[in-house]
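Only one protein chain is missing from this complex, and each of the others stays in its spot.
Naming follows writing order (A and B), and every chain is counted from residue 1.
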Amino acid sequence: MTSPFHESVTTRLNHAIDPALHIWGWEITVYLFLGGLVAGLFILSALLELQRGKPSTSSGMRSVPILALVLLSLGMGTLFLDLDYKAHVFRFYMAFRPSSPMSWGAWILLLVYPAGLLLWLGNLPAALQLPVLARPIAAAQRWRRRLLWLSVVMGVGLGLYTGLLLGTLSARIQWNSAVLGPLFLTSGISTGAALLLLLPLHADERKTLIRWDMVAIATELLLLALLLIGYVTGSSAARMAGAVFLGGAWTASFWSLVVVLGLCVPLAMGLLEVRKHLPLIALTPVLVLIGGLSLRAILLASGQETGFRLLP
Amino acid sequence: MRNPRYVMLVDTRLCVGCKACVLACKSENNVPDGYCREWIVEDIWGEFPDLRAEIRSTRCNHCSNAPCVDACPTGASHFALGGVVLVDHDACTGCKACIASCPYDARYVHPDGYVDKCTFCLHRVARGELPACTTVCPTRTLHFGDANDPHSEVAALLRSREWKVDHPETGAEPNLYFLV
Partner (left out) sequence: MSWSRREFIQIGSVALGATSLALGGRRSLFGLDSPDVADPHTDGDRVVATLCELCFWKCGVLAHVQNGRVTKIVGNPAHPLSGGKLCPRGTGGIGLLYDPDRLKQPLIRRGDRGSQHYEAVSWEAALDHTAENLLKIKAKYGPEAVALFSHGFGGSFFKHLLNAYGSDNVGAPSYAQCRGGREVGFQLTFGAPVGSPEVLDLENCRAIALIGSHLGENMHNTQVQEFATALSRGAQLIVVDPRFSTAAGKAKHWLPIKPGTDIALLLAWIHVMLGENLYDHDYISKYAIGLEELKAHVADKTPEWAAVETGLSVGQIVDSIRLLAGARPAAMLHPGRHTAWYGDDAQRARAMAIVNALLGNYGRQGGFYLPTKLPVAKYPGIPAYATKPPPAPDRPKGVTYPFADESLAHGLRDASVPGTAAYDIKGWIVYGTNLMQALPEPKKTLAAIQHLDFLLAIDVLPAEITGFADVVLPEATYLERWDDVAVTPYKEPFVAIRQPVVPPMYGSKPGWWIARELSKRLGLEMYFPWTDAGQMVEARLSAAGFDVAQVKKTGVVVAKHKPICLEEGLEPTFATPSKKIELFSQQLADAGFDPMPKYTPPEEPPEGQFRLLTGRTPTHTFGRTTNNRFLSQVYNENEVWLNARIAKERGLANGEMVSLINQDGERAGPIRLKATQRIRPDCVFMVHGYGHESKGLHFARGRGGNDSKLMSRTKIDPLMGGTGMSVNFVRIEQVTP
């Protein structure tokens, strides 16, 4: 601003656009959260199996592909709810737009289903191995190793996409950071791990996952720090965008829900568990899940409002 | 055939912010109640009595490097004739990625579900008329034409007058110019 005295009046008052942009609500929050979670589930379950060289026998791990698909469907359901022209949903699949993360996402989502099904088929409990499924099961088992690598790649793609979807929108200054992709991916992995830890697993699986989860949480903290550093060291636009977390309207909820409850406390509890061999309590994963959901909710709500209109 | 590049010029020296353009646009394009495709911004700088004013009629910038076209997953947002950015209502899912991507917040969701915005009245332009806002403007603030045609009025004005665009830092290469 050229002067401390600046009055600006606009006649525009479009619904959901003014006075502050608010086009995406809980539907997209849930979708982004579940998308990341599912990405985490795929990556972690695949890596675990690749590390051990054989399929898990725990009921929890065996159900992961189906659980992931159910959660993904829920997420796509909320995404669908958000569409304002639901009858045109099929148009997502009549085009592929390489410049549009939304388009990438739509197609990735579609690939996840067969992959998940095949993963599930490849490690079915004996009771479910019906004769009619014999051929697909055989195929799934034959291709299992490649499928596992595919699910890692797909999971990374899906996790990154949920962040890049927002991060590539340069008009929303707060979102417009390349950190958002890895941040959402890491958060997806950590929430995925948290969800897995709530399932009946073998003790060694649990132990590995707790360690991986801590690495993910630590990485997420680092990425959040990078995001904030990006804001405070950036242009006036970036500083304006970051200000909501650093004294602005979202400061309290961001630091308490996301940073402290969602990341720092679980990290500390995880360290205690590992070091002191304390028995696992369900609270840690629940906090991680809450933190992951809050991260999406807060970034989605606050980031929408950070447009160029706030700049002179 | 040379490709036209349609641009609009807003002479901020002349604009009185009367909103004739806003209302003409609404009735020409049947814009639903409570929404507008274009609007007026009045900026006042300074402290009484040392003041400076700028009034602008503004709308979609029909950017040459339009982030909305990039963000659209279905191709509904696309470049039409003369670089005008349009939304194909039949291809729009209402996902709103384009709305989030627009640095000018020029778009909105039409009550019917698709995303809507200024079309530079391409339906009028295609039959040799000027956009409704440009036609109605009593102060002749608005100029519309093909910037790629060196003999056009807009090209001449862009050569002879000082101008600016809104937020050039977005890199969107807007085609709405403000003469100052």
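Here, a residue touches a chain if its C-beta (ideal position, glycine included) is under 8 Å from a C-beta of that chain, and two chains touch if they have at least 3 such contacts.
From a predicted model like this one, the values you see are computed outputs, not experimental measurements.
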Which residue of B:Val41, B:Ala66 or B:Cys137 touches the chain not shown here: B:Cys137
Just one of B:Asn61, B:Thr93 or B:Thr119 touches the chain that is missing; which is it? B:Thr119
Subunit B residues touching the chain left out here are 1, 3-4, 11, 13-14, 16-20, 22-24, 26-30, 33-34, 36, 40, 44, 46-49, 51-55, 80-82, 86, 88-91, 119, 122-123, 125-130, 132, 135-141, 143, 145-146, 149, 151-153
Across the whole complex, list the residues on subunit A that are touched by the chain not included here. 5, 7, 11, 94
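Here is the rule we use: only the chains that are shown with their structure count from here on.
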Quick one: report the Å distance separating subunit A from subunit B, using the average Cα coordinate of each chain. 36
Under the touch definition given earlier, write down the residues of subunit B that touch subunit A in their complex. 19, 22, 34-36, 39-47, 67, 69-76, 90-97, 99-105, 107-109, 112-115, 166-167, 169-171
So in the complex, which bits of subunit A are touching subunit B? 1-18, 21, 23-24, 82-89, 91-92, 94-95, 97, 99-103, 105-106, 165-166, 168-172, 237, 304, 307-309, 311
